[in-house]
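Complex shown without one protein chain; remaining protein chains in place.
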Amino acid sequence: MRRRHEIESCHDPGQHSLRLVCRRARPENTILDVNGVRIGGGEITVMAGPCSVESEEQLISIARAVKASGAKVLRGGAFKPRTSPYSFRGLEVEGLKLLALARQETGLAVVTEIMDPRQLDLICRYADILQIGSRNMQNYSLLEEVGRCRKPVLLKRGMSSTIEELLFAAEYVMKGGNSSVMFCERGIRTFETSSRNTMDLNAVPMLKRISHLPVIVDPSHGTGHWWMVPPLSKAAIAAGADGLLVEVHCDPQKALSDGPQTLRPDRFDQMMRELRRVALAIGAELPLPERPQP
Amino acid sequence: MRRRHEIESCHDPGQHSLRLVCRRARPENTILDVNGVRIGGGEITVMAGPCSVESEEQLISIARAVKASGAKVLRGGAFKPRTSPYSFRGLEVEGLKLLALARQETGLAVVTEIMDPRQLDLICRYADILQIGSRNMQNYSLLEEVGRCRKPVLLKRGMSSTIEELLFAAEYVMKGGNSSVMFCERGIRTFETSSRNTMDLNAVPMLKRISHLPVIVDPSHGTGHWWMVPPLSKAAIAAGADGLLVEVHCDPQKALSDGPQTLRPDRFDQMMRELRRVALAIGAELPLPERPQP
Amino acid sequence: MRRRHEIESCHDPGQHSLRLVCRRARPENTILDVNGVRIGGGEITVMAGPCSVESEEQLISIARAVKASGAKVLRGGAFKPRTSPYSFRGLEVEGLKLLALARQETGLAVVTEIMDPRQLDLICRYADILQIGSRNMQNYSLLEEVGRCRKPVLLKRGMSSTIEELLFAAEYVMKGGNSSVMFCERGIRTFETSSRNTMDLNAVPMLKRISHLPVIVDPSHGTGHWWMVPPLSKAAIAAGADGLLVEVHCDPQKALSDGPQTLRPDRFDQMMRELRRVALAIGAELPLPERPQP
Partner (left out) sequence: MRRRHEIESCHDPGQHSLRLVCRRARPENTILDVNGVRIGGGEITVMAGPCSVESEEQLISIARAVKASGAKVLRGGAFKPRTSPYSFRGLEVEGLKLLALARQETGLAVVTEIMDPRQLDLICRYADILQIGSRNMQNYSLLEEVGRCRKPVLLKRGMSSTIEELLFAAEYVMKGGNSSVMFCERGIRTFETSSRNTMDLNAVPMLKRISHLPVIVDPSHGTGHWWMVPPLSKAAIAAGADGLLVEVHCDPQKALSDGPQTLRPDRFDQMMRELRRVALAIGAELPLPERPQP
């Protein structure tokens, strides 16, 4: 009366098993190296930045702020998937160029979303990490395309995808030859309506148990409320996440997208200080920001 | 505490409204013409065939059978999206050629899935209707690509997509210039596990009220059990659906995919007879099959 | 990784099987006799009336109207479960007395909700069918209490209960000695927000296959919109339901509860005429109303 639970096949030698993503294939944790930032090796990696790249001034000021608080990766959308075709859909190539400029200015690595297999070369020219968005988690053409390149992939869980389906999506990428994959739990769709999504932190220990790949948590999309981001970020680290993806904007009320779930830099900085203590409490580390050169 | 309900904006002149898909834009029903088959105009259109195209013999025999029972469109997957990269993923181009052959043999129109924007020319060469699968309902690159062609599009609801998101996905296609879109309700993902998905027949009157586009129902995916397909097909027509998409195979137990939800031709034929009576009862019509020429 | 699927145990001789509710225990359909109304035997039984009993005039006028259209059972809440303790919670005993009066005036049988095991004697004095509401489907004290009496029980599915849990709730009642149970599918809670609940018509053939007990469908709660009630009522009958539970009020906009999902008598009458044709089309019958005596 019910489909066989394929997640169990992780431990089976059968045809449909999760051959590459599961711990049977690789017992130790995979540690990804992104321009010197090591993800999955005990240090918590914080990726922060605006939902959408809006302008040079906006992006550079946010990039400097999040770096000063200890973020290692800059997030920012250049091509934006939007429910309505009439919403702001990103600066596109111009946005990619600004991300590269911000990397040059700050030394932060850059993560941005790829939405179309035909964009692979373009995005790879500017990004250090390719983000597969929730809506594309089962866009197999896109998964196979990023499987052909060597850039690390941040694979966001579909908003109603099971953990098993997320594992198989990573298997698509790895089967193509790209073993630099990290999962991103970003909240799932449930009956509850007081938060934008329901953060599924059960997914963190479940993914860590089944797979050797790093697990990132996105509390901005997972909650939809900026004031929930600090407690859920602490919770994610306490649950064993390897990193966070957080939306930060200098003026969230004027942000072109996702304002209500976006932190101001001062609140982000306060949160980072608190996260550092939680990380230590569980035996992990969230490194201090580098001292600016005099 | 909750996002504004954009579905209401259908009646608003605002920026994010459903400009093209809603009845404000076009009060009367849209009727699509596919090689002479009229969809959405009071006649129930049944699309039937195997989940996957497997061989010439398999496809032709099913095509003849479903035509003899009154189906007007042949369904069949050539490129198959599968959760696991190790599952059977279709005969690909060879499958498209067999679909075209089956059309030539039977006169049935052909609907098949497109998964990648780069496939547009290829699929258009063989198919009469382009199917956007559930996993790709928010693959905006793909939606915009099919918006550029003139083939009718069967847009399947994502398995956890709201009706509002489905309407906006159709808006993406229509905004590109292609106004030949039909919706397909195929079951949604819920907590219930005794059926593969939960058929959401509320969606039928809701979509018909908001939009002028035809609504097709897929009871095979919506239930996951072949013995549920006849009662839910009757229910779909009674609820006001313009057509059905049904999986049929001469030997479901040997089907390479979706066997448990697939009808044998004899059961499909029996169902079609029963559907004809339900259609009449609600003032619609499911035409008799053409008499074969002597 | 997943609980054993107990619904399958219906066919097992194990300890946890559904001993009394499943077809193994009784292959033929159970037909309930409620004051001469036979439920589950091929005739469609329509139960209709207001959400809440509000006054004598309101109730009697609705009762006469629904009887004239062919309803056989009068529904009406005297004790109302409400999310907020400050909402209108029913006329209580006064409401029960009005229901008994309406029965005397019209000959309709009466179904009303029991919310507390201590109310059993009271409710039994006035009602012909005891309704267990969705919120109480797993209130085991209440289930056992109604299991001790001999009144038929209308057991509404919890808004997030699986079909398996619904079957086990009926097992609680039958284990107590009361074998007059009918199921009521009334919509489940999902992520979709455009309708109040998601009507799960898959439940109809599933329950009919596993169990010998009648299945009633409540399209008023299942949709939340009065204009959806007729198409979903037709769909329920086409799917094989044994009856319907429908909210009717002479002035829905003034109803003290559930107005938006309530039909006016003229629309209910029109619907009943259409339902009669659908019932015939699937080989069932929805009897004509008795001619009033001259």
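The chains carry the letters A, B and C, assigned in the order they are written, with residues numbered from 1 in each.
As a convention for this text, contacts are C-beta pairs under 8 Å (C-beta built on N, C-alpha and C of every residue); 3 or more make two chains touch, one makes a residue touch a chain.
Computed from a prediction, not measured in an experiment: that's the story for all the values here.
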{"item": "Selected from C:Arg64, C:Lys175, C:Arg209 or C:Arg264 as touching the chain missing from the view", "value": "C:Lys175"}
{"item": "Hidden partner chain, touching residue among C:Asn29, C:Ser61 or C:Thr193", "value": "C:Thr193"}
{"item": "Contact residue for the chain not shown (choose from C:Thr45, C:Thr106 or C:Asn139)", "value": "C:Asn139"}
{"item": "Contact partner of the left-out chain, one of B:Thr45, B:Gln58, B:Thr106 or B:Thr190", "value": "B:Thr190"}
{"item": "Of A:Ile237, A:Leu256 or A:Met272, the residue in touch with the unshown chain", "value": "A:Ile237"}
{"item": "Residue among A:Ala169, A:Met199 or A:Leu213 touching the omitted chain", "value": "A:Met199"}
{"item": "Residues of chain A (touch criterion as defined above) contacting the omitted chain", "value": "5, 7, 160, 162-164, 188, 190-195, 198-202, 204-206, 209, 222-223, 227-228, 231-232, 234-240, 274, 277-278, 280-282"}
{"item": "Residues in chain B touching the chain absent from view", "value": "1-2, 5, 7-8, 160, 189-191, 193"}
{"item": "Interface with the undisplayed chain - residues on chain C", "value": "1-3, 6, 15-17, 19, 81-87, 115-118, 135-136, 138-141, 158-160, 164-165, 168, 171-172, 175, 189, 193-194, 196"}
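As a convention for this text, only the chains that are shown with their structure count from here on.
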{"item": "Chain whose Cα mean lies nearest the overall Cα mean", "value": "B"}
{"item": "Centre-to-centre distance between chain C and chain B (centres being mean Cα positions), rounded to whole Å", "value": "33"}
{"item": "Distance between the centres, which are taken as Cα means, of chain B and chain A, whole angstrom", "value": "34"}
{"item": "Separation of chain A from chain C, taking each centre as the mean of its C-alpha atoms, in whole Å", "value": "48"}
{"item": "For chain A, residues contacting two or more additional chains", "value": "1-2, 160, 189, 193"}
